[in-house]
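Only one protein chain is missing; all other protein chains are in place.
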Amino acid sequence: MSTARREVRVTVNGRAYSRSVEPRMLLADFVRHECGLTGTHVGCAHGVCGACTVVLDGVSARSCLTFAIQADGKEITTVEGLAEGDSLNALQQAFHENHALQCGYCTPGFLMSLTEFLRETPDPDEAQIRERLSGNLCRCTGYANIVRAVQAAAQRLREEGRT
Amino acid sequence: MSTHDEGSDTWVGKAVLRKEDQRLLRGFGTYVDDVPEPRGTLHLSMLRSPYAHARVLSVDTSEAESLDGVVAVVTGADVADLIPPFAADYERPGFKISHRPALATDTVRFVGDGVALVLAENAYVAEDAIGLIYVEYEPLPAVADVEEALQPDAPRIHEDLEDNILLTGGNKTDGFDAVFQSADHVFRERFRINRVAGVAMEPRGCLAIYDKAEDAVTLWTGTQVPHMLRVGIARYLGWSESQVRVVAPDVGGGFGPKMYLYPEELLAVALARQYRSPVKWIEDRLEDFLTTYHARDHVYDVEVAFNDDGTVQAVNVDVLVNSGAYSNYPMGVGLEPFQGPLNMPGPYRFRQFAFTCKGIATNTCSTGAFRGVSAPCVTMAMEGMMDRMARHLGLDRVEIRRRNIIHSDEFPYLNVNNQRYDTGSYVECLDRALEMVDYEGYLAAQTPERIIDGKYRGIGIAVVTELTGQGAARYKARNLSDLPGFDGAHLAIEPNGQVIASTSFSSQGQGHETVFAQVIADELGVSVDDITVRGGDTQNSPFGTGTFASRGAVLGGGAVIRASGDLREKIKKFAAHLLEASPDDIVLEGGHAHVQGVREMRVSFYEIARAAYGLTDSMQLPEGEDFGLEALATYDPPASSIANACHIACVAVDAATGIVEVERYIVVHDCGRVINPLLVESQVQGGVAQGLGQALFEEVLYDAEGQLLSATLMDYMVPTACDVPTLEFEHIESPSSDTLGGFKGAGEGGVIGSLPAIACAVGDALVPVGANINRLPLRPDTVLSLIEGADG
Partner (left out) sequence: MAEHGIDARPLAGGQSLVPLINMRMAQPAVLVDLNRCSELAYLREEDGVLACGPMIRQRELELSPLVRRHCPLIAEAMPHMGHATIRNRGTAGGSLSHADPSAELPGVALAMDAEMVAEGPNGRRNIPVAEFFFAELTTALAADEVLREIRFPKANSHTVAAFAEVGSHFGGLAIVGVAVQVERDTAGRCTKVVLAATGAGERPTRLPSAESILTGEALEERTIMAAAEAAASDVDPLEDLHASAHWRRRAAVAMVAQALRQIAAGVHSR
């Protein structure tokens, strides 16, 4: 009954995937192991660390707290969908230029959350940035360079006139 | 040494952006769980004891075995012949060896100790099956607290040992007693240091792939020490080392807990061969809190004898370390008990020092290395005592330190523990940090009541030394038979002229691909862009020790310098042959070799490589030279090199809630010759965040029966971006006189300085309540009690 596999059709980073999965399969595991997009990482599976953050139907979401079948018919963006061809996008480039990552495990989750943040808050102050960042955990950097990267990305995006 | 003597920029010292970033930012990093699973991979799930101490009477696996998708259910009895109990070799008086079975057979000794495991077709089913294994336990009395474990009637963790003391040690300098007795004052205090967890964002995991043609296993695992792991696995399984390959891919944070051999790795490798299937195990965060080795959990009884002029005459410390249930491999239990006393003198010149130390078994997860090891903790005690002494004598905290600090003109200095301090800038870092924080201004604005706007405010200053770059001599002096101590680098120019380097290290975010490339770039006169640095794979890298204890820059830097030197000679010989000049007249620069002073007479690395690899239309081999263009070198530094820093924390303590905010944080840091200042600063920033967490709210909590209370990220608090201020940071460089390249390590300094700086700052803020800060963490609850205790 409840363990019988179900069809899931999703679009991830613009590409369609169709798979048959158990209802209890987490979206994080689906994206990683069914779609082969391993950029989304699992750090805790209880919604605290944010490493699994993706964009689901236009809003950031913890993929470890969502079941794959809940995403049926929806659009997902993961970190692999951010770069513009071979070039890092403005936010990724800002992370690079500001050395905002060390081991890189938490980074995709930050990028997905911040993509939404900068769209909603194009000119954030430091307190707003830290507040938003507090939804993701990093154990390596101590956050300072991530704050700098967000400030740099926000400025560049404002200059480019788009978010 | 460097060939850049004709005015061009050097790469060492530059804030080069990281080569690693491209793949990590795109989500193309490959961590263990990302490694493609071969068809037929079995997923391993562990059944772990819910008791801290119990006999295992029976294990009923029948229901689990019959679950669809389960291939095997394995118990301790099943693997006892495959995997003997493992233990670190640690030949030393006062050490009792204790072995750890890969899976418990008759006794479990901590909550989380593995009892059985399932191999299944996917991870979900494997976890389902765990719930269907029925174990009959006979609970035994358990003990979690280190002092309770010392009581004569305490539950015995290892029945074959006469007590729970796994290690004892001590030393006393000659003449200690006389000096101690004759000092003007003695302060005594007990410090209790909390147990913490590494909480790397990537949980532990491994994938063991069996190659049936070779009868060999490749183990993908997030380890800091691939070569040591390979040696250990081969040894314990009784295999030839050629049957084991260890590969550390991208690793999501190490910090120390990933420098050990864990039972799951032994099990995955052994079972992959037994079942002739790939075996994969990935822990979840709960298991990580339960079983990935913890750290700290120390008790110090400190006595400081000092004179009226503020000079410390003698220090005595008795150290108790909670070692947990099992000695770990390869460090053994001696790490924290000895490193505490070793690092306690820090930058101070006192000449009498006595210590005792004990590593004590309890029914908790084993403890081991975590960034800084004991240094942050003993430094907190030492700096705390300095502040107390200052207050007692009516001296400024900076002044009392000045009266005890080793000055730069005294290097090299042999400290009271016979630790050689090669070079340093203790006073210079202190002076500069004081300027940056405007110490005089801070004091002028401070009131005896300390309260402004409902918050107690205080400043804490920590002058710290950091033990870095330890080599073989140090490890052998510490009786660490399983740690080689040296590291290696292999360099090759490829047929297309590019440089490929491979070192014995693995990286967990330290940027080795960039920093080692910077060193090589200067040595060979090429661009960082033309150098690829690899590591982590025992099949493709030279033997060595690995990444921990702030050794990467020193050992790796030294190894690549030596290998570069050998390679440079060969390049010059080929270039000289092609240019019909003498090798002594050849200069390497910009990816070319040219005749000194005659830039137009040059050949590219590409052309040199073609000649060296026989890819030319005629013989281009210099007389007496062999084909090929590569070099292999190892490096073992003389002993260790001592980095130093001054940390200053300014805190605000909310009088109503006890919550502590770090408002400003200053670091002036000296790690010798800096390879990449951007990376060093970020290492310190990250270290400060971890020290802040331990100081203020991180705690692994066991109850009296050994039940782990803090098993999730909701219960174990890790610092967020709202907790950690951006450092005000400067470098000072005192190149090491002892290491190749003059480098010193930099990985742990952030933690070593932040624990004392923050603890002292809170102590200063709470001067009006008269509280000595000697207990961590300083949670709001604890701090509020201190504040209220003053009124009560």
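For clarity, chains are labelled A and B in written order, and residue numbers in each chain start from 1.
In this text, a contact is a pair of C-beta atoms (placed from the backbone, for glycine too) under 8 Å apart; a residue touches a chain by one contact, two chains touch by 3 or more.
All of these numbers come straight from a predicted model, not from anything done at the bench.
Chemist: Looking at the whole complex, which visible chains does the left-out chain touch?
Modeler: So, spelled out: the chain left out of view touches A, B.
Chemist: Out of B:D145, B:D250, B:D723 or B:D764, point to the residue that touches the absent chain in the complete complex.
Modeler: For the chain that is not drawn, the touching residue is B:D723.
Chemist: Given the full complex, what residues of chain A touch the hidden partner chain?
Modeler: 2, 23-24, 26, 45-47, 50, 53, 59-62, 64-67, 70, 113, 116-117, 130-135
Chemist: So which bits of chain B touch the chain we can't see?
Modeler: Counting over the whole complex, chain B touches the hidden chain at residues 127, 131, 284, 286, 654, 656-659, 661, 696-697, 701, 709-710, 712, 714-715, 717, 719-723, 779-781, 784.
Keep in mind that, in the parts below, only the chains that are shown with their structure count from here on.
Chemist: I'd like the Å distance between the centres of chain A and chain B, where a centre is the mean of that chain's Cα atoms.
Modeler: The separation of the two C-alpha centroids amounts to 29 Å.
Chemist: Residues of chain A touching chain B in their complex?
Modeler: It comes out as residues 22, 24-25, 32, 37-46, 48-49, 51, 78-80, 82-83, 88, 92, 95-97, 99, 101-108, 111, 129-131, 133-134, 137-148.
Chemist: Could you list, by residue number, the parts of chain B that touch chain A in their complex?
Modeler: 17-18, 20-22, 24-31, 33-34, 124, 198-203, 250-255, 284-285, 508-511, 678-679, 682-683, 685-690, 712-714, 718-722, 724-727, 750
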